[in-house]
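Structure first, commentary second.
Only a portion of the chains appears, each positioned as in the full assembly.
Going by the order they are written in, the chains are A and B; count residues from 1 in each one.
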Amino acid sequence: MNAAVRSAVRIGVLQGHQMLAVHDSFDGLAHGMIEPIGWSGVAGWTGKGGSMLGTKRSLPNEFMEEISLSITKFNIHALIIIGGFEAFVGGLQLVQAREKYEELCIPLVVVPATVSNNVPGSDFSIGADTALNTITMTCDRIKQSAAGTKRRVFIVETMGGYCGYLATMAGLASGADAAYVYEDPFNIHDLEMNVEHLVEKMKTTVKRGLILRNEKCNANYTTDFIFNLYSEEGKGVFDCRKNVLGHMQQGGTPSPFDRNFGTKMGLKSVLWLTDKLKECYRHGRIFANSPDTACVLGMKKRSLVFQPLSEAKEGTDFEHRIPTQQWWLKLRPILKILAKYKISLDTSERTEMEHIVTKRGQIR
Amino acid sequence: MNAAVRSAVRIGVLQGHQMLAVHDSFDGLAHGMIEPIGWSGVAGWTGKGGSMLGTKRSLPNEFMEEISLSITKFNIHALIIIGGFEAFVGGLQLVQAREKYEELCIPLVVVPATVSNNVPGSDFSIGADTALNTITMTCDRIKQSAAGTKRRVFIVETMGGYCGYLATMAGLASGADAAYVYEDPFNIHDLEMNVEHLVEKMKTTVKRGLILRNEKCNANYTTDFIFNLYSEEGKGVFDCRKNVLGHMQQGGTPSPFDRNFGTKMGLKSVLWLTDKLKECYRHGRIFANSPDTACVLGMKKRSLVFQPLSEAKEGTDFEHRIPTQQWWLKLRPILKILAKYKISLDTSERTEMEHIVTKRGQIR
């Protein structure tokens, strides 16, 4: 996300804005941890991992009064909020508070940046590609640790909250035998089928199995539960190892995709805010109160689009902190098919084929 | 591209096709280096770099007669051609030869796979993300080698033929000061401006400069030429180092993006061919002769689309082996702006902004 800050600051400066860095998120906004930041203040930030501005999980509702005071005190005309689901919820809270605090009637944009890729309004969030690279590389390493060992199945737990993006995509990339996620519910019967399937496969030439499990896919079918089930049912055929990947998924140098994605998001945010500021400027002041002045900036089908937060809110499952529609779910059948489960693809993808007769009468 | 082969083979098998592996490209097709390949024959291919089936640069026109004989002999009903610009040109040659050889009247699809990302009909090609990761990581390392050294400028040459995709995207990701590419012509005046700009920057607190240059960006302004120019003009202010990255850009374990992209392309190709086979099946044989039976499969705006080769041909600069339209060219101004060149963004992106008066009468 530092790449997004870098480009927002630099483009902002070029557009004649005075850019301010808010440290430690909404907490810092409330408590005045705000300072001017210029061109050279963000030098070298493209390649930096983590968050240079600091993070905090607190939400604006805790201190809306202080936030409105800060906005006046620091003369803030517009806000760019870069972060994960908290950034999204925080943006919504600020919008709701516009009723009470006119200071909050300024344009704002939420830029999705989290490894979990669970922010409504965008197909991707900054950081997810980097995390996916790390997870896939680690799964490669884990599988390779069993080279030379007799049959072994690895159960690997990934991050993502309730969002199964990382587990699914890493599973597809690693050739996993299954990827358990919250969005694609499974019961004991499915688990049984999977373990039997693996037992059958291991009786052939296949030597290694890989199961991915998203951290919150199911409160009862935990990584330990699945490990125990596979260990018991695989007894005599394969042994089992488990691995909770943990925080290594959040660190590391950002991938060029995430850097360039962040750069574009930062740029677009500032250009959009510049336009909104002009639109909302009347009688010597800024007043932004319509839904389209508080947006989430997302990549949708490879275009960057601004969607009002109030609209994005409709497509959100707040309990599980995920969008209600997720594009990557349609990739899950591929994972299952390539692991040789007898699952038919969605018929919208293809129609069933009849027997192909030999060409020009030949028979093979 | 091995991930594409893996998913094509497996999905093909599931669809009831007999899948055949052709080794060594068109050469192998002509000379019968063809053998059945099944489910387990592609086990573990997702994570493998390079091409498991072998490559060769020869084009079908060299041995069209032999190819048509092979097609009959091995009873081939459809072709998936995975590769770079040669695959594209090869596909076109096969289509042109349909006039003479009815054996070639079978459905075929070209799947773009090359680090250069220069295949018409697709925004991305399999392998380019992996190469970009390698180049960016190497540029990080190169820049870091100068930590502690007084002012230094690195000139780094990337691959890509005439296509400036890798140089541009790696330049953006690495915070480069310039990225010279064929598609964005430059003359001695531009070079002069760049070097002066860098001399000015280096007089401030900036200590390191990075210039990317695509291998074929200009026949005369070679990496050596640019190195000499920068060395001479930077004398006393910075010293200069050059680096031709070479073949390391083509190796390495594929990134999860490339793996999953390949998997989807392989899957889509087979499903499409299955449908085409049904469409083209009449009176006990396959006969495919319309333009829409020979397509390039591409990602366009994050959708996979099939475009007739004959149509894609229109958008191709064959001399320089690049598409005539390239989406990423619109990112180049961002690179320049973030390197602090005084360049204005396309006005379609935004309109110029007037002075923002202070909110509620405040003055800063």
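The definition used in the following text is that a contact is a pair of C-beta atoms (placed from the backbone, for glycine too) under 8 Å apart; a residue touches a chain by one contact, two chains touch by 3 or more.
Bear in mind that the values here come from a model prediction, so they are computed numbers and not experimental data.
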item: Identical protein chains across the whole complex (2 displayed); value: 4
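What we mean here is this: only the chains that are shown with their structure count from here on.
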item: Chain A and chain B, separation of their C-alpha mean positions in angstrom; value: 26
item: Chain A-facing residues of chain B, complex; value: 6-7, 10-11, 14-18, 39-40, 43-44, 46-47, 72, 75, 77, 106, 123, 129, 132-133, 135-137, 140, 169-170, 172-175, 204-206, 253, 255-257, 259-260, 263-264, 267, 271, 274-275, 277-278, 281, 284-286, 301-303, 331, 334, 337-338, 340, 345, 349-351, 353-362, 364
